[in-house]
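I have a structure I would like to understand better, so I am pasting it below and will then ask my questions one at a time.
The other protein chains are all here in position, but one chain of the complex has been omitted.
This part shows chain A:
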Amino acid sequence: MPLTREGIAYRIAHDLPDGSFVNLGFGMPSLVTHFLPLGKTVLIHSENGILGAGPKAPPGQEDPDLVNANGDFVTLVPGASLFDHALSFTIVRGGHLTHAVLGALQVSRRGDLANWRIPGARVPGVGGAMDIAVGAQRVWVAMTHTTDHGEPKIVEECTYPLTAPRCVQRIYTDLAVLSVVGGELLLEEVAPGVTVQDVTARTGASLTIPSRVPTMDIPAELAGIQLVTV
């Protein structure tokens, strides 16, 4: 059974090591915070000047001067710091984030990322996507394996406008975990109940497939999890 969006977020949270400094993109990546295991310290960076962004503020307790890059009124965790945009992007571009988890429209076999401009979108807007893609030490992508129309999002060459070439190191989807290794895509894991053939049939790029592909370690009760509130 393919993972839910929350299942993908759970799988990524499992891989973030203690002491990570992480930027999370909009949408599915932002769900990762809900699954960070206790006992692991992961500080969330927000482009508008937060290291240590916490959960959304409870209704009525919003601070009008405190939002994250998504525009949500958030809280701060103990040990958080606040700074201006120049320092924030010194953190980003200077390689000081250990991880970025980003959504994607397409990822190529060599790790090219397209996630900033949907073809046909008539008004352009880029935000911090390009800076984060070139700057973070490890760029991980969280996305569904195919589009709503069933087209592969993992492709030989991106046809959508690039965010950055050769920046993605790992791809987490509802079907599989893949790594970009030396310009090749290595199939690392499949979701519970998903076969290697299911993955290759829905992938638009050639894959390197080891003789044994492990099944993801997702607790059974989380396989179909969906958050009631996000």
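Please note the rule applied: contacts are C-beta pairs under 8 Å (C-beta built on N, C-alpha and C of every residue); 3 or more make two chains touch, one makes a residue touch a chain; residues count from 1.
The rule is simple: contacts and distances are computed from a predicted model.
Candidate names were "ABC-2 type transporter", "ATP-binding cassette domain-containing protein", "Multisubunit sodium/proton antiporter, MrpD subunit (TC 2.A.63.1)" or "IpsJ protein", and the UniProt protein name of the unshown chain is "IpsJ protein". Contact with the chain not shown here comes from a single listed residue; of A:71, A:150, A:182 or A:219, that residue is A:71. Touching the missing chain, out of A:12, A:28 or A:92, is residue A:92.
With the whole complex as reference, residues 46-50, 63-69, 71, 82-86, 88-89, 92-93, 121-131, 134-135, 161-165 of chain A touch the missing chain.
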